[in-house]
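First the structure, then my questions, so here it is.
Here the complex is missing one protein chain, while the rest keep their positions.
Entry: subunit A
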């Protein structure tokens, strides 16, 4: 029997997520000592914590016959497949085949392992093309610096549809004026605007001309080893001191029809102002922010999967066009590397 390999395209690469980048996978609390199977980035992955609380990740596929390792038993930094007891270490090496000691599977490294870091209440995975010993650093914007001036909360959601619709949504500040008109923070701003693109050393900013700190007025897209987006929304006076409310977003494909959506809600505050914001956020602001985010989710989930094949874009969509072109070029480069056998 032969299996016909599907022809890989740049679009298919983008659908499952670009390689060699860090991606947020899930909130930290979702991973415990018991193995957890999660589908992300076109793969089924198993995650678990060892006795030192360190998170490990492997392809959720026993190298013996493909049984899910997530049905196995965690043994510290190894996981023993529940099917035949084959033990796979967190670096992808098979350490023991109890049914056939000394077989050539023992000592080989057939399973892909993934480097994991935990930052800002999320588990991040380096989506390497193959087993590597040292990943590049995960660099996040200043708003997510652990020792920085910002305080933040993670909001994690899963939305139906391709994650690229989420990217488009965030790269489209003008929807704030309409979709979010009825919200606690986006009632202001002109309902027409001219936009421009400003390059930065790590990406670009798509921004309204002559309108800043009024509504959702700009979005930054950046690549610092992970792809993230950033925007600011002015808080109403009830939000207290501390200036604008900042959102950092990063988005990971679960499947072509489901996206993992990470938003860190940040404010530059310290002392009693920081504590008061954190109290108000827990007590009431989180619910208001949730209502705004739900407006996006409902709109995006009701879009046809091929909606982006039949569009009539205008000036407000320059940011989307730029981002799509940039991602497409990255995917084409990845495709070329794969074809040259050095992805």
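We adopt the following convention: a residue touches a chain if its C-beta (ideal position, glycine included) is under 8 Å from a C-beta of that chain, and two chains touch if they have at least 3 such contacts; residues count from 1.
Everything below uses one rule, namely that contacts and distances are computed from a predicted model.
The unshown chain of the complex is recorded in UniProt as "Recombinase-like domain-containing protein", chosen from "Spermidine/putrescine transport system permease protein", "Recombinase-like domain-containing protein", "Fe-S oxidoreductase" or "Hydrogenase".
When the full complex is taken into account, the listed residue touching the unshown chain is A:159, out of A:159, A:204 or A:245.
Listed for subunit A, the residues touching the missing chain in the whole complex are 27, 153-160, 236-241, 258, 271-272, 274-276, 278-284, 286-287, 290, 297.
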